[in-house]
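Read the structure below first, then the notes.
Only one protein chain is missing; all other protein chains are in place.
Lettered A and B in written order, each chain numbered from 1.
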Amino acid sequence: MKTFEFEHATTVDGAVDRVVATGGKYYAGGTNLLDLMKGGVEAPTALVDVRRLGLREVTATESGGVLIGSGVTNSALANHPLIRSRYPVLSQAILSGATTQLRNMATVGGNLMQRTRCPYFMETAFAQCNKRNPGSGCAAKDGFNREHALFGASESCVAIHPSDMAVALAILDATVHVHGPDGRRDVPIAEFFRSPGDEPQRDNTLRAAEFIVDVELPPSPFAEHSWYLKVRDRHSYAFALVSVAAGLRVEDGVISAAAVALGGVAPMPWRVAEADAGLIGQPPSDAVFRRAAERIMAGARPLGQNGFKVDLGKHSVVRALTTALRVT
Amino acid sequence: MRDVTLTVNGESRTVAADVRSTLLDLLRETLHLTGTKKGCDHGLCGACTVSVDGERVVSCLTLAASVDGSDVLTVEGIADGDQLHPLQQAFVDCDGFQCGFCTSGQISSAHAMLHEHARGDLSTASFEAGRATVCDGPKALSDNEIRERMAGNICRCGAYANIVEAIAGVARETK
Partner (left out) sequence: MTSTADATGIVSTPMNRVEGIEKVTGHATYTADVVVPGTTYAVLVQSEIPHGTVTVESLRASTERALAAPGVLHVLTPLNCPALHAPPPQMSDDLPLERRPPLSDLTVQHVGQHMAVVVADTLENATAAAASFELAYETASPQLSAREVLEDGAGAGDRDGEGDGAIRHGVYQPDHFVKLEDEKLQDRRGDDDEPAGAARVSATYTTPLNTHYPIELSATIAQWDDDVLTVHDTTRWITGERMALAAYLGIPEAKIRILSPLVGGAFGSKSFLWMHVALCAVAAREVGRPVKLVLTRDQMFSSTGHRPRTEQHLSLVADDAARILSTEQHTLTETSTVAHFCEPVGLSARFLYDSPRLVVSHTVARINYPTPCFMRGPGEAPGLFALEVAMDELAYASNVDPMELRLRNDTDHDQASGKAWSGKHLRECYLQGAERFGWGDRPMAPRSLHRDGLRVGWGMATATYPGRRMPASCRVTTDATGKVRFASATHEVGTGVRTVMTQVAADAAGLDVAVVGFDSGDSLFPDAPYSGASQTTATVGSAVHQAATEWRKRLDDMGGHLDRLTPGQLETLNFTTTSDGAADGGPVSQSFGAHFCEVTVDEEIGRVSVTRWVAMMDCGRVLNPKLARNQVMGGITFGLGMALLEQVPYDVHTAQLIGEYYLPTHADRPEFDIGFVDVPDYGLDPVGVRGIGEIGTCGVPAAISNAIFHATGKRLRDLPITLENLLKPFDDESDPGGTP
């Protein structure tokens, strides 16, 4: 890889200033960025290392929620007592991803910022990749697209976002707090990722040099009944073909809160309001879950090789909801 | 080039490192600690597993400059002089390897994994056992738990069953 400037930042403002000044990138665990640099996909002129900024705390908020520093490692987050007891679906989602070694290195901020693993993006020998090289075309549309999007894609790009953690954050209504040259912004998780549209090179709505400081979760109704189901080609250590984060609250035999999000099918976690709404007020049953599955998969636009994800997704939603219900 | 200082297996080492150098290449090519192996250089196989500041990582995706000042434990530091760590002895007795190339990574990983379990860390396998286990952590390390926690260490020779037997034996002994 090409050489680069490297320095450890000591304050958030300082980190932002250095990224603005150098045009470089933030560097935390590096499990994705360093990999992309080895492959020549990313070639930042400077890396601003953010691992000495602290930002490693998980603390309870006054409103009964939790505040998660962006520097918390995936492992530390998944194993934190507050998360295990109050947001177990987040713990389970994180633990489904990658391997322990990688989870020990990767941070919360980095997990949100990771790029797609579309092989045409990852390998510079493929000339056609609009995400990596805007205007060059998209080889996946008519090529190998077994692992690509059913929703939220565009003519320019059909890649998915691979994060498991984000799918759980989606049903937990997380808010991402960022800090940039123009100060602080709060970005609801549903607005963090973006469809490629005409600018597939932008995965998310962050502005130039904005830095994720922490992620806040409100109190969750799903502590008792939630499940993260990940379906993949081998039993562990593979990206999702389809994944589902499902949360339910049942009171007096009726669903009083529900949220379902899909991973592996879009450039962002995929939630459908009608699917969630359709569960509320219903007694939990196979028929009710099947209806939610149909609703969340409505409007799926399969490509040449990923059509199986439609039925797989529906089955998986029913399975995740059923399993969530049965958690004791 | 920049100076990187690491405490490797208890010994402080300062080397002039290329900023692009991974911890793996620094250990192997500069410090000649060749026990840690390169199997893929992309975080896929686990052969390069070491512990940094007490947590297991893949050293091929660790930028050396980023971990300047850290403690590093490699497989060469796991034995106590000539005295094998129980894990190492168990691997020999249970035949937990064939070609041996993934073995450094398996042992580094297992060594860290036993600590993780002892402090109550979870794996996805833990969720099969219900909420109490998720909150408290699994008491015993079942074979399923071991397999999931070791899934990042690939063994192409397929010595998996004996590796798990070795680890499970040590886990039982250390309770």
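We take it that a residue touches a chain if its C-beta (ideal position, glycine included) is under 8 Å from a C-beta of that chain, and two chains touch if they have at least 3 such contacts.
Since we're looking at a predicted model, the values are computed, not measured.
Q: In the whole complex, not just what's shown, which of B:25, B:55 or B:116 touches the removed chain?
A: From the options B:25, B:55 or B:116, the contact with the absent chain belongs to B:25.
Q: I'm checking contacts with the chain that's been left out. Which of B:57, B:72, B:107 or B:171 qualifies?
A: Within the whole complex, the residue contacting the unshown chain is B:107.
Q: Among the options B:47, B:141 or B:171, which residue touches the chain absent from this view?
A: Selected residue, touching the omitted chain: B:47.
Q: Contacts of chain A with the missing chain: which residues?
A: Counting over the whole complex, chain A touches the hidden chain at residues 1-3, 40, 119-120, 123, 125-126, 139, 143-144, 147, 229, 231, 233-238, 241, 293, 308, 310-312, 314-316, 318-319.
Q: Using the document's contact rule, name the residues of chain B that touch the chain not shown here.
A: On the side of chain B, residues 18, 20-21, 25, 28-29, 32-42, 44-45, 47, 74-76, 78-79, 84, 88-89, 91-93, 95, 97-104, 107, 146-148, 150-164 touch the unshown chain.
Following the convention adopted for this analysis, only the chains that are shown with their structure count from here on.
Q: Where on chain A does chain B make contact in their complex?
A: So the residues of chain A in touch with chain B come to 1, 3-6, 8, 27, 30-31, 34-35, 38, 47, 49, 51, 73, 75, 78-79, 81, 84-85, 88, 91-92, 95-96, 98-102, 104-105, 224, 227, 235-237, 327-328.
Q: Where on chain B does chain A make contact in their complex?
A: Those in contact with chain A are residues 2, 18-20, 22, 41-43, 46, 49, 55-58, 61-63, 65-66, 68, 109, 112-113, 116, 120-124, 127, 130-131, 134-135, 147-149, 151-152.
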